[in-house]
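I have a structure I would like to understand better, so I am pasting it below and will then ask my questions one at a time.
Omission of a single protein chain aside, the complex is shown with its protein chains in their original locations.
Should a chain be cited, it is by its letter among A and B, assigned in written order, with residues numbered from 1 in that chain.
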Amino acid sequence: MSFYDGLAFFIVLLLGCIPAIILGMMEKRIGNYTILFSIGIIFIIYRETPLELFYLLLYLFLEWHLIALYQYSLRRFGRNKEIFHHAVLFALLPLVMAKLSGFIGHHWFSFLGISYITFKVLQIIIESYDGIIEKNGFSQTVAFLIFFPTLSSGPIDRSRRFEQDFARRWERREYAELLQKGIWKILLGVLYKFVLSVIAYDILGRISGRYDPQYVILYAYVYGIYMFFDFAGYSLMAIGTSYIFGICTPDNFNKPFISRDMKEFWDRWHISLSHWFRDFLFSRFMTDAIRNKRFKNRLNVASMGFIVNMLVMGIWHGLTKDYLLYGLYHGVLLAVTEIYQKKKWYRRVKSKKWYQCISWFVTLNLVMFGFLIFSGKFLEIWAVLMKYL
Amino acid sequence: MKKLYAMIAGFLLFVIVVFGFDQYLDMQIMNNKGAVRNHRTYERFWSSETQKLVMDENTLPIFGSSELVSLEDYEENISSFLNSPDMNIVTIGGGYFQSLSHAMELGAISEEVESKKVALFLSPQWFEEMGVSKEAFPGRFGEENLLEFLANDRISDANKTYVLDRVLTLLEDSSIQRRRVERYKKAYENKISVDGIYMEVMHNYWKLRGKYSVCRQIDEMSQNVPEVDLKHMDFKEMLLVAEKQGKNNCTNNDFGIYDEYWDTYVEERYKAGEVKEKAEFYTDSIEYEDLRCFLQVAKELGIDVILVSIPVNEAWYIFQGMLCDKYYENIKMISKEYDNVVLVDMTKYADEKYFHKDVMHLGWKGWVRVNEALYKEFKKE
Partner (left out) sequence: MKHYIKNLRKNEKVQIIVYALGTCIICIFILMYLLGADISQAPTYIYSQF
C-alpha cells in the first residue's frame, strides 16, 4: 500500500477522515488528531519497507535537532553566514546522500518523500536566517514535516502558513466549505489520476516505438497531457485531503496549458515547486549577484539566475541527462523571455489579441517539447539520429 | 453548507444510477438465457452472477476444459449438443480450467443449481505432476468465483483454506492478482478489518463488472440454439451418423484424428516412429487433491456429481509410449469414496475409432455416448 495508490489506501483514508470531519463539524481543533493519524498512516505504509521507516524517523530526529540548534545559534551568536551555510549543508546532506548513493547501488537515507521534506526543512532554516521565523515549536514542526497528504509528493507548503491553519479552530460554516471543496478536489483528482492519465499513458504505449515526425509530435503532446493529469490529479487528492484536515494547502496546478509565456507557465505548473525555487534560490542568487556586482547588467543577472534556478530544479528531479537537459532548456527559455520582455516592441504588442494568440501557441509548443525532453524520448531520438548519421 | 448537500445529493443520485444499471444488466441477461448459457467465453465463466441468472430446474451445469470448446460446431454435428425441453446445459470451462477452478465455480453458483446435479468432465491431461500449470492459471482465474466461494456458508473452512492456499501458490508469478488474493485471505481470517471492507468492495465490484462484461457480448451471441428431442432420441442411429461424420473428417490417418489436426500436430511425431518403452502416466499429481476438494465441496453443498472419466485416444497414446490404465483405475477408486458421485466411465471406449476427434478431445461418437449417459443420469431420480 502506498499514498493514494490502491483501494486499501482509500479505505484507510476514508476511515481516517471520519474523526477529522466530526472534529471539524463540532468546531474543535483538528490538529492533535492530524498528528496522530499521520503517524498511524506512516506506520501502516512504511511498515512494508522497514528500512525506509527507519530512515524517515532518523531524518526527523536529526533535522529537528538541526532546526532547534540552528535557531539557538541565531539567538546566541546572531546572524552568522558560515553557520548558516553549514546548517543548509546539513539539511541537504541526507538528500544528497540518498541521490548519490543510488549511483553506487546503495540506498542510504533513501525514503519515500525525502525530496519534498527537504524543501520544508530548508525553508525553515532559510527563513530563520532571514529573521522571519524566530522559534519552531516541536509538535507544530513535526506536524508540518510529516503531514501525511503531502508527505510523499504533495505540494510544498510553507511552515508559517501551515502553522496558522494548523492552530486554527474552524467555524462549522467555514469547515463545511473546506469539506465540500476537499471532497470535490479528491473526486477530481481520482478522475485525473486513475482515469484520464491512464488513458493518456495507454496511448503513449501504443505510439512509443514510432519515430516518424507526426508521431513524435503526438508523443510530446500526449506525454504533456499524461504528466498533467497524473501530477495534477495526485496534487488534487493531496490538497483535497488536507482541506478535510483543516489545512488549506495551496494549489499546485492552475490551467497550465493556457499560459501565454514561459514565466506564466511556471506560475501555473507545479506551482509550489517553482515558487519555492523562486523565493529561496532565484531571489537569493539575484541579491547575492547584484550586491557583489558579479554581472555587467541586471538583465544578465536575471537570465543567469533563471538558468541556475532551472538547472538546479532539473537536478532535483534526478541526476540524469534528460532531467539536466530539461532544466537547462527551461532555464534558457526563461532567460530569453526575460530579455525579450524588456524590449520596446514587446511593450507595444503585449496587449494585442493577435500577439497573445501567437505567444500562447508558441509557448504551448515549447512546453510540449520540454516534455519530450523530460520523458527521455528526445535524447532517445537524438541517439537514433546520431547512429543514422 | 449547501454545496456540501449538493455533492451528497449528487452522490446519492450516482448510487441510484448504479443500482438501476445493475437491474438493467440483470434484465438483459435474463432475456437471453439460452444464448448466454451457450456462449462460451471466459467472461461468462468468470461471472457467477450471470450463471446464477440463467439456470433453471432443467439445467445441468457441466464443468470441463478444452473438450467443451468443440460444442461450437453443433450445426455440423448435432450429436455434441444437449438442448431439449426437459434438459439444458451450461458449460463452464475451457483449456486449463481444472478441478481447482471448478471447485470455486461450483461454490459460487451452487445455490441456484435447482436440479442439484452437476457434471464434471475429467481429462487425464489435468493430472500432470504439478497439476494445473502455474503459467496458465492466472489468465484463467476468476476472482468473482473465489469471492462467492468464500462467501458460501455451507462450505467448510478446511476446503476454503485449501483453495486459498492453492490459488496463492498458483498466482506466485502474477503479483497484482496475488496481492489481492492475499488480502482476501487476511479478510477471510479477520472479517472486521480494513481487509474485510476491501474484500466486500472488491466482491461487489467484480459482480457488477462480471455482468457488464457478459452484457457487452450479448450482440455477438448466437440467438438460435437448436433444440433436440432427447427423450425420443435414437442414440444408436446417432452413433451411425457419428461414424459417418468421423470417416469423412479423418481421411489421412488411421488413428481417427481429423485431417487438419493430423497435418499440423501429429504427422511429424508419427514419422518419428513408435515409442517402444511404455510407461504409466498421470499417476502422481496434485490434481488428485484438487479433485477431492471439488468432490468434498459438492458433498458439503448437497450436490450430486456426474463424474465423466474421458479417456485418451488409446491408439495414439500407446504409439507414444503412454499408458493410462492406472489413471483410469485411480479415478474409479476416487469415485467410490464419495456417495454423491456417479461415475460415467467412458474409458472402455478408449480404443474406439471416432470416439475422439484428435488425440484427446471428445469427437463424434464420444459426444453421442456422453450425451446419452448424461441425459440418462440427469433424468434419474
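Just so we're on the same page, a contact is a pair of C-beta atoms (placed from the backbone, for glycine too) under 8 Å apart; a residue touches a chain by one contact, two chains touch by 3 or more.
Just so it is clear, the model here is predicted, and its values are computed rather than measured.
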Item checked: Contact partner of the left-out chain, one of B:R40, B:R209, B:R292 or B:K332 -> B:R209
Item checked: Residue touching the undisplayed chain, where the options are B:G139, B:P226 or B:G321 -> B:G139
Next item on the list: From the listed residues A:F90, A:W184, A:F295 or A:Y355, report the one that touches the chain absent from this view.
Entry: A:W184
Margin query: Need a quick check: the contact residues on subunit A for the chain that isn't drawn.
Written below: 180, 184, 187-188, 190-191, 194-195, 198-199
Check: Touching the missing chain, which residues of subunit B?
Finding: 2-3, 6-7, 9-11, 13-14, 17-18, 95-96, 133, 135-136, 138-139, 141, 143, 173-174, 176-177, 205, 208-209, 212, 261, 264-266, 358-359
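Going forward, only the chains that are shown with their structure count from here on.
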Item checked: Complex contacts: residues of subunit A adjacent to subunit B -> 7-8, 11-12, 15, 173, 176-177, 179-180, 183-184
Next item on the list: Could you please specify the touching residues of subunit B with respect to subunit A in the complex?
Entry: 1, 3-4, 7, 183, 194-195, 197-198, 201-202
